[in-house]
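Every protein chain but one is kept in place in this view of the complex.
Chain lettering (A and B) follows the sequence in which the chains are written, and residue indices restart at 1 in each chain.
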Amino acid sequence: MSAFSHFSYWVTIFLMIGGLYIVIARGNLIKKLVGLAIFQTSVYLLYIAPGKLIGGTAPIIDGRHLLYSNPLPHVLILTAIVVGVATLALGLGLAVRIREAYGTIEEDEIADQNRATEREEPDA
Amino acid sequence: MRHYLVLRVVAKLLIPFMLVFALYVQFHGDYGPGGGFQAGVIAAAAVVLYAIIFGLPTARKAIPDWLVETMLAAGVLLYAGVGVAGILLGGNYLDYFVLGATPVDGQHRGIFWVEMGVGITVFGVMLKIFYMFAGRGREPDPE
Partner (left out) sequence: MAFAVVAIALQRNLFAVVILSGIYSFLMATVLVALDAVDVGMTEASVGAGISTVLLLGALYLCGGEEAKPMRRPALPLALSVIIGATLVYGTLGLPVFSDPDAPIHQHVAKRYIEQGAKETGVPNIVTAVLASYRGYDTLGEAMVVFTAGAGVITLLRRRRRPRGEGK
């Protein structure tokens, strides 16, 4: 097994881990959303890389080519990209509202404020 | 930003081309890369550029809010409507075979309308989200 044969998977995993690290290790909400977007793009790569055939071409039928790359992952990922941007838009809307309610978008400061209000007025 | 002459001139040159390219991508989605999603996003990007350079109220006058919200819903309704048309003409829901003279013709027509609906919805949503983000003022910190 040469190093090149599974290279695409390792790139995907590196990007996935990078995105995951940004989501769990950074407190700023907007940075978390960017990390989530990176995670999503790594998943696109995870689906499309196995579909590629070396020597093939884009899956648009014309008479000159005989070998096409697999079109099925492309369809799924097209949907996934648009859903991803929808998620990003909603997440950013939430972040803006949180900023207006708490005055900050840092996760630990929000938790501190929540704890402070809990101490003053515990839920009945 | 309307005081920067270079930006204004370049934007005025580019925006029609961007819109035409968006239409090209929409209608040539059958023969080349493209389709509804890309076309909607590119058209929305063109209008966003217009709003950035010439100001949000100007863009709001050119493409008013009610139009954007109508387009949001109209695209999805168009898609669902194609499905219902399939039922009315004798097939199952979203059956394209019955829409035209021959099955292949029906497929082509069905795909065209469906991609149109998707393009309209995506354009409306992206533009609406931009309007909402850009139209909201920055709030002072609660003391």
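We adopt the following convention: a contact is a pair of C-beta atoms (placed from the backbone, for glycine too) under 8 Å apart; a residue touches a chain by one contact, two chains touch by 3 or more.
These numbers were taken from a predicted model, which means no experiment stands behind them.
S.K.: Could you pull out which residues of subunit B are in touch with the chain that's been left out?
M.R.: 25, 29-35, 37-38, 41-42, 44-45, 48, 55-58, 69, 72-73, 75-76, 79-80, 83, 94, 96, 103-105, 107-108, 110-111, 114-115, 117-118, 121-122, 124-126, 128-130, 132-139
S.K.: Could you list which residues of subunit A touch the chain missing from the display?
M.R.: Residues of subunit A in touch with the missing chain: 1, 4-11, 13-22, 24-28, 30-31, 33-35, 37-38, 41, 44-45, 48-54, 56-62, 68-75, 77-79, 81-90, 92-97, 99, 104-106, 108.
Keep in mind that, in the parts below, only the chains that are shown with their structure count from here on.
S.K.: In whole angstrom, what separates the CA-based centres of subunit A and subunit B?
M.R.: Averaging C-alpha atoms per chain gives centres 24 Å apart.
S.K.: Once bound in the complex, which stretches of subunit A touch subunit B?
M.R.: Its residues touching subunit B are 58, 60, 78, 81-82, 86, 89, 92-93, 96, 99-103.
S.K.: Where on subunit B does subunit A make contact in their complex?
M.R.: 31-33, 35, 37, 122, 125, 129, 132-133, 136, 139, 141-142
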